[in-house]
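Up next, chain A:
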Amino acid sequence: MRRWLAIGAFVQALHCGALAAPQRIVSLLPSLTETVCVLGACDRLVGVDRYSNWPASVRQLPKMGGGLDPNVEAIVAAKPDLVLVAKSSRVLPRLRALGLHLEVLEPQTHAEMDAAQLRIARLLAVPDSEVERIQQSSNALLAAARDALPAQALDWRVYIEVSDGPYAAAPASFIGETLARLGLANVVADGQGPFPRVSTEWVVAQQPDLIIVGSMGATQLDKRPGWNHLRAVQQQQVCAMSPEQADVLVRAGPRWAEAAQLITQCAMRAANGA
Partner candidate 1 sequence: MTAALNVKHLGVQWPDTDTPALHEVFATAAPAQWTAIIGPNGAGKSTLLRAVAGLLPLGAQLHGDIEWQGRPINTWSRQALARHVAWLGQGEQGAEEWRALDVVRLGRLPSQTWWPSASDPEDERIVEATMRQTDTWSLRHTPLGSMSGGERQRVRLARVMAVRAKVLLMDEPLANLDPPHQADWLQWIQALTGQGHTVISVLHELNIALRADHIWLVAQGRVLAQGRASDAPMRAAIEAAFDHRISLHPIQDQWVALPQASKHSNLQAD
Partner candidate 2 sequence: MPPQHLDPTPKPLRWALALLVLTAVGWVVGGLSGSTGWHWPTGSQDVLTWTIRAPRSSGAWLTGALLGLAGAVAQGLFRNPLADPFLLGSSSGAALAVTLAWVVWGAAAPDASAWLMSVGITGAAFMGALLAVLLTVALARGVQHSLRLLLGGVVVSVVLGALTSLLTLQWPQVLANTQGFMLGNTALLSWQSTQVLVAVGLLAWLVAQACARVLDALSLGTEAARSLGLPLNLARWLLIGVVALCTGAAVAQAGLIAFIGLAAPHVVRSWCRVTHAWLITLSALTGGVLLLAADIAARLLMAPNELPVGILTALVGGGYLLWRLQNKSGYAP
(Lines give C-alpha, C1' and ligand atoms only; values in the text may rest on other atoms or scores of the structure.)
Protein backbone atom coordinates (compact mmCIF):
# COMPACT_ATOMS: atom_id res chain seq x y z
CA MET A 1 0.00 0.00 0.00
CA ARG A 2 2.69 2.47 0.94
CA ARG A 3 4.55 1.57 -2.25
CA TRP A 4 1.55 2.60 -4.33
CA LEU A 5 1.23 5.85 -2.39
CA ALA A 6 4.87 6.64 -3.01
CA ILE A 7 4.60 5.87 -6.70
CA GLY A 8 1.44 7.99 -6.86
CA ALA A 9 3.20 10.93 -5.23
CA PHE A 10 6.18 10.51 -7.54
CA VAL A 11 3.96 10.53 -10.63
CA GLN A 12 2.08 13.52 -9.31
CA ALA A 13 5.32 15.39 -8.70
CA LEU A 14 6.58 14.47 -12.17
CA HIS A 15 3.30 15.61 -13.61
CA CYS A 16 3.63 19.03 -12.04
CA GLY A 17 7.28 19.27 -12.90
CA ALA A 18 8.07 20.03 -9.31
CA LEU A 19 11.34 18.28 -9.56
CA ALA A 20 13.15 21.11 -11.40
CA ALA A 21 12.53 24.64 -12.63
CA PRO A 22 11.03 24.62 -16.12
CA GLN A 23 13.51 25.02 -18.95
CA ARG A 24 11.12 24.96 -21.90
CA ILE A 25 8.37 27.56 -21.58
CA VAL A 26 5.54 28.30 -23.95
CA SER A 27 3.68 31.54 -23.35
CA LEU A 28 0.28 32.21 -24.89
CA LEU A 29 -0.29 35.72 -23.58
CA PRO A 30 1.88 38.71 -24.55
CA SER A 31 1.99 40.16 -21.02
CA LEU A 32 3.17 36.83 -19.64
CA THR A 33 5.83 36.62 -22.36
CA GLU A 34 7.06 40.04 -21.33
CA THR A 35 7.03 39.03 -17.67
CA VAL A 36 9.17 35.97 -18.37
CA CYS A 37 11.68 38.14 -20.23
CA VAL A 38 11.72 40.85 -17.61
CA LEU A 39 12.56 38.13 -15.07
CA GLY A 40 15.56 37.25 -17.20
CA ALA A 41 14.28 33.88 -18.46
CA CYS A 42 13.79 34.90 -22.10
CA ASP A 43 16.17 32.20 -23.30
CA ARG A 44 13.94 29.54 -21.78
CA LEU A 45 11.03 30.42 -24.09
CA VAL A 46 10.50 27.87 -26.83
CA GLY A 47 7.26 29.22 -28.26
CA VAL A 48 4.95 32.20 -28.01
CA ASP A 49 1.54 33.23 -29.36
CA ARG A 50 1.31 35.30 -32.49
CA TYR A 51 0.57 38.51 -30.63
CA SER A 52 3.70 38.49 -28.45
CA ASN A 53 6.10 41.00 -29.93
CA TRP A 54 8.37 42.28 -27.15
CA PRO A 55 11.28 42.04 -26.78
CA ALA A 56 12.44 41.74 -30.39
CA SER A 57 13.99 38.34 -29.73
CA VAL A 58 10.64 36.65 -29.15
CA ARG A 59 9.61 37.48 -32.70
CA GLN A 60 12.02 34.82 -33.89
CA LEU A 61 10.41 32.16 -31.74
CA PRO A 62 7.98 29.66 -33.25
CA LYS A 63 4.42 30.94 -33.19
CA MET A 64 1.88 28.73 -31.48
CA GLY A 65 -1.31 30.33 -32.71
CA GLY A 66 -3.25 32.89 -30.72
CA GLY A 67 -4.12 33.04 -27.06
CA LEU A 68 -7.72 32.10 -27.70
CA ASP A 69 -7.01 29.68 -30.54
CA PRO A 70 -3.62 28.11 -29.84
CA ASN A 71 -2.09 25.54 -32.12
CA VAL A 72 -2.24 22.49 -29.88
CA GLU A 73 -0.02 20.39 -32.10
CA ALA A 74 2.74 22.99 -32.16
CA ILE A 75 2.60 23.38 -28.39
CA VAL A 76 2.89 19.65 -27.79
CA ALA A 77 5.65 19.33 -30.39
CA ALA A 78 7.71 21.94 -28.54
CA LYS A 79 7.70 19.64 -25.48
CA PRO A 80 7.29 22.44 -22.96
CA ASP A 81 7.49 21.83 -19.25
CA LEU A 82 5.49 24.95 -18.53
CA VAL A 83 2.70 26.55 -20.54
CA LEU A 84 1.52 30.02 -19.56
CA VAL A 85 -2.02 30.49 -20.74
CA ALA A 86 -4.94 32.88 -20.20
CA LYS A 87 -8.12 31.93 -18.34
CA SER A 88 -10.28 32.68 -21.34
CA SER A 89 -8.63 30.14 -23.61
CA ARG A 90 -11.05 27.42 -24.69
CA VAL A 91 -8.26 25.00 -25.10
CA LEU A 92 -7.41 24.61 -21.40
CA PRO A 93 -9.08 21.23 -20.84
CA ARG A 94 -7.47 19.90 -23.99
CA LEU A 95 -4.01 21.01 -22.95
CA ARG A 96 -4.54 19.57 -19.47
CA ALA A 97 -5.73 16.29 -20.88
CA LEU A 98 -2.54 16.10 -22.91
CA GLY A 99 -0.61 16.15 -19.67
CA LEU A 100 0.96 19.59 -20.12
CA HIS A 101 1.82 21.59 -17.02
CA LEU A 102 -0.26 24.73 -17.24
CA GLU A 103 -0.15 27.94 -15.30
CA VAL A 104 -3.36 29.90 -15.83
CA LEU A 105 -2.90 33.66 -15.43
CA GLU A 106 -4.68 36.64 -16.91
CA PRO A 107 -3.64 39.78 -15.07
CA GLN A 108 -5.96 42.68 -15.62
CA THR A 109 -5.16 45.01 -12.73
CA HIS A 110 -1.88 46.22 -11.26
CA ALA A 111 -2.40 43.97 -8.25
CA GLU A 112 -2.98 40.95 -10.45
CA MET A 113 0.07 41.85 -12.52
CA ASP A 114 2.30 41.97 -9.44
CA ALA A 115 0.89 38.69 -8.21
CA ALA A 116 1.39 37.05 -11.60
CA GLN A 117 4.97 38.29 -11.72
CA LEU A 118 5.64 36.78 -8.32
CA ARG A 119 4.00 33.48 -9.23
CA ILE A 120 5.97 33.13 -12.45
CA ALA A 121 9.20 34.09 -10.67
CA ARG A 122 8.62 31.32 -8.14
CA LEU A 123 7.85 28.82 -10.88
CA LEU A 124 11.03 29.79 -12.71
CA ALA A 125 13.08 29.65 -9.51
CA VAL A 126 13.89 33.35 -9.76
CA PRO A 127 14.56 34.67 -6.26
CA ASP A 128 11.95 36.92 -4.64
CA SER A 129 14.58 39.59 -4.20
CA GLU A 130 14.86 39.93 -7.97
CA VAL A 131 11.13 40.44 -8.25
CA GLU A 132 11.28 43.08 -5.56
CA ARG A 133 14.09 44.83 -7.40
CA ILE A 134 12.07 44.89 -10.59
CA GLN A 135 8.99 46.21 -8.87
CA GLN A 136 10.95 48.88 -7.06
CA SER A 137 12.55 50.08 -10.27
CA SER A 138 9.07 50.30 -11.89
CA ASN A 139 7.83 52.36 -8.96
CA ALA A 140 10.86 54.61 -9.27
CA LEU A 141 10.14 55.13 -12.98
CA LEU A 142 6.56 55.99 -12.09
CA ALA A 143 7.68 58.51 -9.47
CA ALA A 144 10.03 60.12 -11.98
CA ALA A 145 7.26 60.30 -14.56
CA ARG A 146 4.92 61.86 -12.02
CA ASP A 147 7.46 64.46 -11.09
CA ALA A 148 8.17 65.31 -14.69
CA LEU A 149 4.54 66.18 -15.37
CA PRO A 150 4.16 69.85 -16.24
CA ALA A 151 2.30 71.84 -13.59
CA GLN A 152 -0.70 72.68 -15.78
CA ALA A 153 -1.14 69.02 -16.66
CA LEU A 154 -2.07 68.17 -13.11
CA ASP A 155 -5.52 69.70 -13.63
CA TRP A 156 -6.03 67.99 -16.94
CA ARG A 157 -8.68 65.46 -17.73
CA VAL A 158 -7.35 62.80 -20.05
CA TYR A 159 -9.22 60.81 -22.69
CA ILE A 160 -7.45 57.64 -23.81
CA GLU A 161 -8.99 55.99 -26.84
CA VAL A 162 -7.88 52.38 -27.25
CA SER A 163 -9.60 51.63 -30.55
CA ASP A 164 -12.10 52.80 -33.11
CA GLY A 165 -15.67 52.71 -31.91
CA PRO A 166 -14.65 54.73 -30.03
CA TYR A 167 -13.66 52.64 -27.03
CA ALA A 168 -12.20 54.59 -24.14
CA ALA A 169 -10.01 53.41 -21.27
CA ALA A 170 -11.95 53.71 -18.01
CA PRO A 171 -10.46 53.84 -14.51
CA ALA A 172 -11.18 50.11 -14.16
CA SER A 173 -8.73 49.27 -16.96
CA PHE A 174 -5.03 48.68 -16.49
CA ILE A 175 -4.05 51.88 -18.22
CA GLY A 176 -6.74 53.67 -16.24
CA GLU A 177 -5.03 52.56 -13.08
CA THR A 178 -1.67 53.73 -14.39
CA LEU A 179 -3.21 57.10 -15.19
CA ALA A 180 -4.60 57.32 -11.68
CA ARG A 181 -1.20 56.46 -10.21
CA LEU A 182 0.27 59.33 -12.21
CA GLY A 183 -2.24 61.57 -10.50
CA LEU A 184 -4.12 62.49 -13.67
CA ALA A 185 -7.89 62.56 -13.99
CA ASN A 186 -9.78 60.37 -16.45
CA VAL A 187 -12.75 61.80 -18.39
CA VAL A 188 -14.47 58.47 -18.13
CA ALA A 189 -16.24 57.86 -14.86
CA ASP A 190 -16.09 54.70 -12.83
CA GLY A 191 -18.58 51.88 -13.09
CA GLN A 192 -18.71 51.31 -16.85
CA GLY A 193 -16.31 48.43 -17.13
CA PRO A 194 -12.72 48.72 -18.34
CA PHE A 195 -13.29 49.70 -21.98
CA PRO A 196 -16.69 51.27 -22.48
CA ARG A 197 -17.84 52.28 -25.91
CA VAL A 198 -18.46 56.01 -25.64
CA SER A 199 -20.36 58.21 -28.00
CA THR A 200 -18.56 60.89 -30.00
CA GLU A 201 -21.16 63.31 -28.76
CA TRP A 202 -20.28 62.54 -25.18
CA VAL A 203 -16.58 63.16 -25.74
CA VAL A 204 -17.40 66.57 -27.20
CA ALA A 205 -19.51 67.33 -24.14
CA GLN A 206 -16.66 66.26 -21.82
CA GLN A 207 -14.09 68.56 -23.46
CA PRO A 208 -11.02 66.53 -22.41
CA ASP A 209 -7.78 68.47 -22.03
CA LEU A 210 -5.54 65.74 -23.38
CA ILE A 211 -6.39 63.11 -25.96
CA ILE A 212 -4.27 60.00 -26.41
CA VAL A 213 -5.16 57.93 -29.44
CA GLY A 214 -3.59 55.42 -31.83
CA SER A 215 -1.79 56.90 -34.85
CA MET A 216 -4.44 55.72 -37.29
CA GLY A 217 -7.24 57.25 -35.29
CA ALA A 218 -5.38 60.50 -34.85
CA THR A 219 -5.59 61.41 -38.52
CA GLN A 220 -9.34 60.79 -38.58
CA LEU A 221 -10.17 62.87 -35.52
CA ASP A 222 -11.19 66.02 -37.33
CA LYS A 223 -13.47 64.00 -39.59
CA ARG A 224 -15.66 63.20 -36.62
CA PRO A 225 -18.58 65.61 -36.52
CA GLY A 226 -18.01 68.36 -33.97
CA TRP A 227 -14.53 67.25 -32.98
CA ASN A 228 -12.73 70.15 -34.58
CA HIS A 229 -14.52 72.22 -31.97
CA LEU A 230 -12.75 70.30 -29.22
CA ARG A 231 -10.30 72.45 -27.32
CA ALA A 232 -7.79 69.63 -27.23
CA VAL A 233 -7.92 69.24 -31.02
CA GLN A 234 -7.67 72.96 -31.66
CA GLN A 235 -4.75 73.43 -29.28
CA GLN A 236 -3.00 70.31 -30.56
CA GLN A 237 -3.18 68.56 -27.23
CA VAL A 238 -3.52 65.24 -29.03
CA CYS A 239 -0.93 62.47 -28.93
CA ALA A 240 -0.76 59.85 -31.63
CA MET A 241 0.69 56.55 -30.42
CA SER A 242 2.53 54.31 -32.84
CA PRO A 243 1.52 50.63 -32.78
CA GLU A 244 4.50 49.77 -30.55
CA GLN A 245 3.65 52.57 -28.15
CA ALA A 246 0.01 51.52 -28.17
CA ASP A 247 1.07 48.02 -27.12
CA VAL A 248 3.00 49.42 -24.18
CA LEU A 249 0.10 51.64 -23.20
CA VAL A 250 -2.73 49.17 -23.26
CA ARG A 251 -1.14 45.85 -22.36
CA ALA A 252 -1.55 44.80 -18.76
CA GLY A 253 2.05 43.84 -18.54
CA PRO A 254 5.34 44.55 -16.73
CA ARG A 255 6.11 47.61 -18.87
CA TRP A 256 3.41 49.68 -17.20
CA ALA A 257 5.97 52.16 -15.93
CA GLU A 258 7.03 52.80 -19.52
CA ALA A 259 3.39 53.50 -20.27
CA ALA A 260 3.41 56.11 -17.51
CA GLN A 261 6.49 57.63 -19.12
CA LEU A 262 4.73 57.75 -22.49
CA ILE A 263 1.83 59.59 -20.93
CA THR A 264 4.14 62.08 -19.29
CA GLN A 265 6.04 62.69 -22.52
CA CYS A 266 2.72 63.25 -24.21
CA ALA A 267 1.65 65.73 -21.56
CA MET A 268 4.95 67.58 -21.87
CA ARG A 269 4.57 67.87 -25.64
CA ALA A 270 1.01 69.07 -25.28
CA ALA A 271 1.88 71.64 -22.62
CA ASN A 272 4.60 73.08 -24.85
CA GLY A 273 2.11 73.33 -27.64
CA ALA A 274 4.18 71.02 -29.82
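The rule is short, and it goes like this: contacts are C-beta pairs under 8 Å (C-beta built on N, C-alpha and C of every residue); 3 or more make two chains touch, one makes a residue touch a chain; residues count from 1.
Selection rule: all candidates are chains of the complex that A comes from, given by their letters.
As the structure is a computational prediction, the values presented were derived from the model and not from experiment.
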_Which numbered candidate touches chain A here in the complex: 1 or 2?_
2
*chain A to candidate 2 touching residues, read off their complex*: 50-51, 66, 162-165, 167, 192, 196-202, 204-205, 214-216, 219-220, 223-226, 229, 243, 246
